[in-house]
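One structure is given below, encoded as structure tokens.
A single protein chain has been omitted from the complex, and every remaining protein chain is retained in its original position.
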Amino acid sequence: MPLPAFDTPLIFETGQEGRANRYLPDGPALETLLPREALRDDLPLPDNSELDVVRHFTRLSQKTFGIDTAFYPLGSCTMKYNPRINDAMANLPALRDVHPFAPDHAAQGALAVMWELERALSSLFGMAAFSLNPAAGAHAELAALLIAKAYFKAKGEPQRNVVIVPDTAHGTNPASAAMVGFKVLSLKSDAHGRVDPDEMRKAAGPETAVCMMTNPNTLGLFEPRIHEVSDVVHAAGGLMYYDGANANALMGNTRPGDMGFDLMHLNLHKTFTIPHGGGGAGAGPVGVAHHLIPYLPTPVVRAFDAEGTAVDAGGWRDSTELTFALEFDRPQTIGPMRSFWSNFAHMVRALAYTYANGADGLTTVSQLAVLNANYIRASIRDVVDVPYDEINRHEFVASAQSLKRETGVRALDIAKALLDRGYHAPTVYFPLIVPECMMIEPTETESKETLDQFIAALREIVATAKSDPAQILAAPVNTAVGRIDETRAARQPDLRWRPAP
Amino acid sequence: MLRTIGVDALDDLVRVPDAIALRAPVEVTPRLSEVEIAERFRGFAERTTAGGYTSFLGAGAYRHYIPPVVGAIAMRGEFLTSYTPYQAEVSQGYLQAIYEWQSYIALLTGLDVANASVYDGATALAEAAIMAVNATGRKAMLISRAVHPNYRAVLRTYAEGLELTVDELPYGADGRTDLRSLDAALADQRYAALVVQSPNVFGAIDALPPGAAARIKATKTVVIGVVAEAMSLAALEAPAAWGAEICAGEAQSFGNAIAYGGPHVGFIAATTEHLRRIPGRLVGRSVDTEGRMAYVLTLQAREQHIRREKATSNICTNQAHCALCATVYLAALGKTGLRTCAALNVARTNELKTKVARLDGFSVRFAAPTFNEAAIRVPGPAAGVLAALERERILGGVALGRWYPELDDCILMTATELTSSADVDRLVRALSEITARAAARV
Partner (left out) sequence: MANGVPAGLLYSKEHEWVKLDGDVATVGITDYAQSSLGDIVYVELPRAGATLTQFGSIGVIESVKAVSDIFTPVGGEVSEVNGGLEADPAAVNRDPYGEGWFYKVKLNDVSQTNELLTPEQYEHLIAGA
């Protein structure tokens, strides 16, 4: 359905003297408390009544599209439903307000949450341990590459400074490599969109530090020879890194650890339904094989049983009888990745989600994600190009290349036409190797009715593109604003409000 | 559905080679109904007893009053469940909110431009360091030892990857950065940036003195100001005013729960000169095809999804929802509420310092004026005092000896608008009893 089209002035433009709310008791004047030269001259911020604040942001929310609004098949982002129980648990006052410097004995419940989640993830994905420290997937990639760098330095192999990425890789992969001083070697995918172990054999060598891959890959295709690829990289002395963005495809079925990955990250805001919140906060646990545990970021949550013996191995177990401590003193750690211990509120959410599912539930999650994606592919393959028209996993790519040639309508135009029909667009123009690419990921939380309605809308758009392309090229017309002049935004940057002089 | 796809069974879709098929069941949590989940998490909450203490903890995460209006707005489903606003036409609301956040940060720091947020204050500093390195081509940083130790540790983690040298300036007797060796240190122009934090880890107002910034810039060294307690921006001289060209900081104090350390929300603001080096997302204003004002993500060519290995940073997901909470908080508190809040913070901390200093054996360690925390010198090792306070159900603060061995008799105590005079008096009474008991034993 269309979104409202009213204007909302900036919050700075509606403020007025005398509109302050009274949240706090009166205080003394700052001039009586601190030297004048330490104080700022003025604070050019508005005072708005609480009603005006509520109206302002309510209207902004009404011009914002979320999973709660309608179907959001954004490939690679896993836009699944965010169950509200997770937020309620994160909002329990004791867990919401505990300070990171609270002594360990006063934070046992919080530490238990982190430990239980870490054990569950380790077993679910076949890693020896996870660190919950990184704040996002890209942050975890950086951590993993720093771990690899430290590992090779300690081994006396500092010449290993090349990261191999398939040409289908997400942009954060090479960007993270650059932040660690690693060079990037892009590997061409084969005709079936996969990584060829023979190509890897030519590419991997004494300078290889890490090969960063995901499985299924960014085309949504499973890499059936992944174990061979791992063997090749290991034989060359390198490490295998798993980009966990596509983890929704394989839970309870196969594990990155069993595929030969030594390092991995998860995007809890994808697979574990942390709300995306308009672009974060996310959470990106980084997982390691046993030989890399010493390098994990600090602090690490340690668990001890009733006898005081450390509990290090095994999957999830009930934490009720265990005690916990934060461990900072780890001689080979790469150090902390951020100020404090984790995006803890999201650990609460992710653990609640894990409890809602258990092993069977998570297995079903992945199965249904794969089912839904294949169903859409099978239902639209006759109207759009499907460059890899075979069984895919939780997402697949379609292309508007033929449509563009016939009618001039491109992936971008299809995306805008979907907005007009009340859907969020799929991911477009990624991965880069598919021209006019549309990456569609429905997720498991969508019903068949929703999928059928989306399929019908897409088919109608393609039909209209052929009969009346101008209509599609003009989209969107039903939204708050139409297509935006991005050139002007970049050439004449207007990035903030300024008070009138 | 299976028929449409052309397979007989679900298994046909998810089959994997035997070599990598699951060999044994995974060991995860049991599967619980929602009411059982609530019960289980009530257990976790009960085992987290910190809330039952009177807290004087700060040091980078601050207790402030968050009006319920913040949660009421931020938890609206459209805000909570939307993604990065790549399809701008259906994201005008969130884009405007981020534009307002960018504006608030620019106004509070006094700088020209701010981005859509980064993970936290420590990583904001790391990103600011990268900006300075790109601006100057120099691969060394000079940072005050009075910058929060966790921030310096994160900078070192990043520095290892980027092969940066990090040197430190000491702090002086008054608790501020000791700038006496600064001119000499900058003379050979090897540093990309000079980094100071104000208020610093000791709570001391540590802005550069007049003239210092100009001397630093004459050596083509970038001035980076760090702000770990954003509430201070409501009261103190803006970082731009004392010479910061890049300001990296933490905005958790604005409307975000402490939540055992995260998610919080970092900010980066800078002068126009550094615009193209700013990492992460930027929201700009433009017009649509009908000439209507519209918001859109802009200058994306700097970012990882286009620049890939040439990106200035790998940041993708940031902390948008936390930035939204901060924006709503700033809108609701307004200029008046923020100034009142800041004043109450200073007043309560001054009261704590005055009253504690009257006790035998206790003193305010540093003379510099403070915002909402201060290093208090205690008789004997800090750990012992803190343990005794805990027995009185008080979390007295952070033992500075964990980072500064020379300050192992000091506790960083923090007081905010949520600290009452009664709380301060309870603390003082407990401290005096500790000394009395110790004296009685002698």
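Per-chain numbering from 1; labels A and B assigned in written order.
The definition used in the following text is that a residue touches a chain if its C-beta (ideal position, glycine included) is under 8 Å from a C-beta of that chain, and two chains touch if they have at least 3 such contacts.
Everything quoted here is computed from the prediction, not taken from an experiment.
Trainee: Touching the absent chain in the whole complex: find that residue among B:Arg276, B:Arg292 or B:Arg402.
Mentor: B:Arg276
Trainee: Can you work out which residue in A:Ala88, A:Ala128, A:Ala325 or A:Ala490 touches the chain that's missing from view?
Mentor: Candidates A:Ala88, A:Ala128, A:Ala325 or A:Ala490; residue touching the omitted chain: A:Ala490.
Trainee: Can you list where subunit A touches the absent chain?
Mentor: 486-487, 490-491
Note that in this section only the chains that are shown with their structure count from here on.
Trainee: Report the inter-centroid distance (CA atoms only) between subunit A and subunit B in whole Å.
Mentor: 22
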